[in-house]
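Excluded from the complex is one protein chain; the other protein chains are retained at their positions.
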Amino acid sequence: MTNRAEMTRRDILKSGAAVATVTLAEGVTLMAFGGSAAEAAGADAGKRWGLLIDASKCATDCNDCVTACKVENGWGSEAENAHIDPEQAAQWIRKVTLKDKETGRVTSAPVMCQHCEEPPCVDVCPTGASMQRPDGIVLVDKHICIGCRYCMMACPYKARSFVHEPLTDQKANSPRGQGTVESCNLCAPRIDTGRIPACVDACEKAGHSAILFGDLKDPDSPISKALKTYPSVALRDDLGLNPGVRYTNL
Amino acid sequence: MAMDQTIYRELKATPGVWQLGVLLIAFIAAAGGAVLYMEHHGHAVTGMNNQIVWGLPHVFAIFLIVAASGALNIASIASVFGKAAYKPMARFSSLLAIALLAGGLAIVVLDLGRPDRLIIAMTTYNFSSIFAWNVLLYTGFMGIVAIYLVVQMFRRIDYRIVRSAGLVAFLWRLALTTGTGSIFGWVVARPGYDAAIMAPMFIAMSFSFGLAVFILVTLVLFRLNDRPVGEELLKRLGRLLGIFAAAVLYFVAVQHLTNLYAAEHIAVERFLLLDGGVYTLLFWGVQVILGGLVPIALVFLNPSRSSTILASVLVVIGGFAQVYVIVVAGQAYPLEIFPGYEVLEGFHEGVVSPYTPSIWELMLGLGGVALALFAAGLGAKVLRVLPTNLSDANVAAKG
Partner (left out) sequence: MRLVFAFLAAMGIAGVAAAEGPRPIVPAATGEPHPEGNEYWRKHHMELMRHDRDLTLREGVRDIEASLGQCFDCHAVQDETGAQLTAADEGHFCRVCHDYAAVQVDCFTCHRSTPDGDKLYRTMATPADHNSIAAYLARLSEEETE
C-alpha cells in the first residue's frame, strides 16, 4: 500500500508512468496514481460508449433488462415503492410498447438515459452535478446535487428520477439517496472494470440480444459497423443532441 | 430640491401592526414546520413527482421573484425617468423589492431536495446553466438595490448618485427578469416552455404583478398608521397598472398565436386553450378575464380609489394563475418521445401528468409570502422609508 502521508506533490509527479493528471474544473487538478496503468486508466476520452437497441429482437413480454437494472443498482424494490406514489418511484430504465399509428405494427423497446453528446441536463445543472464523463457517460454527481430538479425539466426522455424518500441499504456500487436526482449511468462501475452493462448482459442471457453495446468512436466496433450497415434512429433527433443510445427496427 | 420636504417616518407600532406581525409570524412558523416535515419524509409527502418536478412552491416563488423586480418600478420611474410624483414612494419600493425577492428565494431554497447544500449552490457554478446565472442575478439584485436604498436615504447627497444607482438597479432588474423567464424559455425539450418570448413576457409580468403588490402593501401599511393616500395618486397608479396588465395580455396573445401558427405546437395549444381542464379554466377564467380584462376595464372605465385596489387584487390573483399555468401545465403536458407512435405500454407516456398540491406545499408557499411581507413591514418599522403623507395636495406640491 502506498503511504500517502509521505507522498508529496513532487513524489507524485516523479512517480512517472502511472501518473495521470486530470483537470476537473478550471484550477482544480487531480493526480491519479497507483496500480498498473491499465487498471488506473478510468474513463477513456478516446471512447464513447453507446447502445444500439434492435426493437425487432426485443420481446414485448420480456422485462429482464429492467429487472437486471433494479438488481444491479438497487432501485424499485417493493419496500422502496410501498409508501410512495407510482409517479414518484424511481425509473432508471423502462419498457415501452409502441404501435405505429399508420401501419398498426407493434414493437417494444427499453428507454433509459440516452447519454447525449450534448446533454441538456448537463447544460442546465446549476452546480455541475449533472455531468458527462470523458467517455460520454452522463451521470449525476450526488455529492454536489442540490435536488433542484431542473435537469428533469430539461431532459426530453423522462430519463431521470428524484429520490422522494429516505433510503438505506443501497448497493455499494450504486449510491443513491433522498433529495438527489438519479438516472441510468450505463453501469459505469461495470464498464470501468471491463464489464458490460447489466441490461445488455440480461438481454443476451434472455436469448434476445436486442441491446448491442460498444464504442461509438471505434469504427471497427460491432456497434459502429451495425450503425453503418442498417438504418437507425435517435429519439427526438430533431433536438440535435446526438444520443449515444440508438434504435433500429422501431 | 422639492424632494427633501417629504417627511419619512418609521411605522408606528399600533395594535394593528402587532396583530399583523403576529399573524405573519404564525404563517412563517407553519412553513417552517412544513419544511421540517418534508425534509424528514422526503418529497414523497408532496404532490410533486417525477413528471411534475416543480409544483406549488415554485409557483409562489416565481410569482414573488417576478413581483420583486416589478416592485422596484416605482423607484425606477422616480429616479431613472425623473417623475417627481413617484419619488416619495421610491424608498419603500426598493425595500419591498428586496423583501419579495427574499421571500421567493426562501421558498426555492427550502424546496430543494438538499437545502442543507445551499452553500454548494452559492459556491459551485456551472456557467452554461441559466439557473446558475439566476443565482448571481438574485444575489446581485439584493446588493444593488440595498445600495440604491441607502443612497436614497442619505440626507445630503448629490442626486446624480441616486440616479446612477437607480439606473444600475433598473438595468439589473431587467436582466434578472430575463433570467427568470429564460429558466422556462430555454427548456427546448418541453413544448409548453421553449419560447424566446418568455423573457420579455416575464418582464411585462413583473411590471404588472410588482406594481399590484406594491399598491396593496403600501395601502395596508398607510392604513395601519392612518397616513393619507390621495385619490388622484391612486387613480394614476391604477392607470399605470392597467397599461402593464394590457402589456402582459399582449405578450400572452403573441405567444399563443405564434404557437398556433406552427403545426407542431397545435397539440400543446389545444391542451392549454381548449381541453386542459383546470389549466384551461385557470388560463381563460382567472388569468385572462379576472386577472387581465376585468382590472383593465376597472381602471380605465371607472377610475377610482376602489377600482385601483380591486384591480390590484385581481392582478395578483391572475398573476398566480398565470404562473401556475406556465409552470405546472408546461410539465403536465406530455413529452412526445415517439412521434408517429401510439404508446400501448410504458411509464405515463403521452398522457397528461396529474398533480394535486399537498397542504405542505401550500404552507411553504404561503410562508414565503408571509416572510416577504414581514420583512417589508419590519423594514418600514425600523427604517424611514414610508412617507407620512401621500395626499394629493402634498404630492402635487412637489410634483
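Points to keep in mind about this one:
Letters A and B mark the chains in the order given here, with residues in each chain numbered from 1 onward.
We take it that contacts are C-beta pairs under 8 Å (C-beta built on N, C-alpha and C of every residue); 3 or more make two chains touch, one makes a residue touch a chain.
All values derive from a computational prediction rather than experimental measurement.
Shown chains touched by the hidden chain across the complete assembly: A. Although one chain is not drawn, the whole complex shows that of A:66, A:96, A:188 or A:241 it is A:188 that touches it. Contact with the omitted chain, checked across A:48, A:70 or A:133, is made by A:133.
For chain A, the residues touching the absent chain in the complete assembly are 1-6, 20, 22, 24, 30, 32, 34-35, 38-43, 131, 133-135, 137, 139, 141-143, 166-173, 175-180, 188-196, 200-201, 204, 212-214, 221-222.
Quick note on the criterion: only the chains that are shown with their structure count from here on.
Centre-to-centre separation of chain A and chain B, using mean CA positions: 39 Å.
Residues 83-85, 87-89, 91, 94-102, 106, 108, 111, 120, 122-128, 144-150, 152-158, 160-166, 178-181, 235-236, 239, 250 of chain A touch chain B in their complex.
By the touch criterion given at the top, residues 41-44, 48-54, 112-115, 117-118, 120-121, 124-126, 128-132, 135, 183, 186-190, 193, 331, 335, 337-338, 340-349, 353-354 of chain B touch chain A in their complex.
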